[in-house]
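Now for subunit A:
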Amino acid sequence: MSQTATAPVVELRHFSKWYGDVVAVADLSFELRPGVTGLLGPNGAGKTTTLKAITGLLQPSQGEVLLFGRPLAGDPMLYRAIGVVPDGDRLYPRLTVRSYARLHADLQGLEQPATAADQAIAQVGMEALAGRRLGGLSKGERQRAKVAGAIVHQPSLLILDEPMTGMDPGQRARFIELVRALGQAGVTVLVSSHILGEVERLASQILVLVSGRLAASGDFHAIRDLMADQPRTVVVQADGARELAAGLIAMPTTVAVEVDGDRMQARTRSVQAFATELPRLARAQGVSLREVRTTDESLEQVFRYLVGRR
Partner candidate 1 sequence: MPVAEAERLSKRYGSVLALRGVDVTVQSGCTGLVGSNGAGKSTLIKLLLGLLKPDAGQARVLGHDVAVDPLAIRQAVGYLPEGQCLPGDVTAADFVAFMGQLGGLPTRQARERASEICYQVGLEEERYRAIGGFSTGMQQRVKLATALVHDPQLLLLDEPTDGMDPQGREDMLDLIKRIRAELGVDVLVSTHLLGDVERVCDHVIMVHAGQVLLQASIVEAAGTASPGFGVQLGDNGGEVQAALATAGLEVKPAGEELQVHGRDDAADLIRDVAADRGWPLRRLVPRAPSLEETFLRLQAAAAAEEAVPAPPEPEPQPAWRAS
Partner candidate 2 sequence: MSELPAGAIYDRGYRHYDGPREGRSRRIKAIVVAGVRRVLGLKRNWKTKVVPFALIVAAFGPVLAFIGIRLLVGESVGQFLGYPEYFGIVAVVLLLFAATAAPELLCPDRRQHVLALVFTRPVTRADYLAAKLAALLLVVGLVALLPLVILYAGNALTAPSAATYLRQHLGDLGRILFAGGVLTVFYAVISLAVASLAERRSLATAGLLGSFLASSALANILFFTSPPTMPGRRWLTFVSLGGLPGRFVDWVFGQRFEPNSLAGQAGFTGPAYLAALAVLTLLAGSLLAWRIARLRP
């Protein structure tokens, strides 16, 4: 996923939204480019407000929201390029999957709505269920139908709000593949989700909102490395943990070491230095390492740090 200096598909410039006295979002500025971006944040952090602003459901109190360089207001043709899978489970229960997709195709003014509808249905893997009424489907299947409706017009921008709600593990795995493939093909996808383990698989970039402000943006590995000012935690499992600990605490970059049986947990200002010394020390002492891991490397940990709980 190259981040070339192409024009951003979505751009927010100092976007703020308040409702009376309540500031939902304050001074948000970011850009979205082709590929999959994850939108994360605690409940009430302003994710829904931001998504609504991008899809034109609300006007900024301040700042600008630009799609393809143009503001969405007053430019309804831009909607041809956007697909949205909103939160919530309100669909016409008596429509069949096919008619639902066809409805969206018609609304988008496609030239061959029936073909487009069938194609979209195939992409989400619902050909077998195309003739079933939405009301009779499980939640996960309804979600997939919603996605079909959202991609029927082959949008360049796809907004997904908790898209995998109610999907079973098989459906989730396939959905993740679908979204990754879309991102690879150059669609700009913004996915809002609470399941961090899945966002890690889906997205290469993340946006983290906390209390209406942007807490971090970009590649989450890069963000993680930016957390370098914090001592990092490394966990080591080895039979000779205590001996290892004695050697490692001698390093000036090691801040603290805890030992419990064969498990050692160390905090160090330099993972690099620690990780270089560890195997040397282990070999010298004849200690077999069973496991080495930096515990704050997952998205969960990054997220927790950003939200303020270490």
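To be clear about the criterion, a residue touches a chain if its C-beta (ideal position, glycine included) is under 8 Å from a C-beta of that chain, and two chains touch if they have at least 3 such contacts; residues count from 1.
The candidates came about this way: all candidates are chains of the complex that A comes from, given by their letters.
Keep in mind it's a predicted model, so treat the numbers as computed, not measured.
Visitor: Any idea which of 1 or 2 touches subunit A in this complex?
Guide: Selected candidate, touching subunit A: 1.
Visitor: Which part of subunit A faces candidate 1 closely enough to touch in the complex?
Guide: 34, 40-44, 81, 119, 122-123, 125, 127-128, 138-141, 151, 154, 156, 165-174, 177-178, 180-182, 185-188, 194-197, 221, 271-276, 278-280, 282-284, 288-294, 300, 303-304, 307, 309
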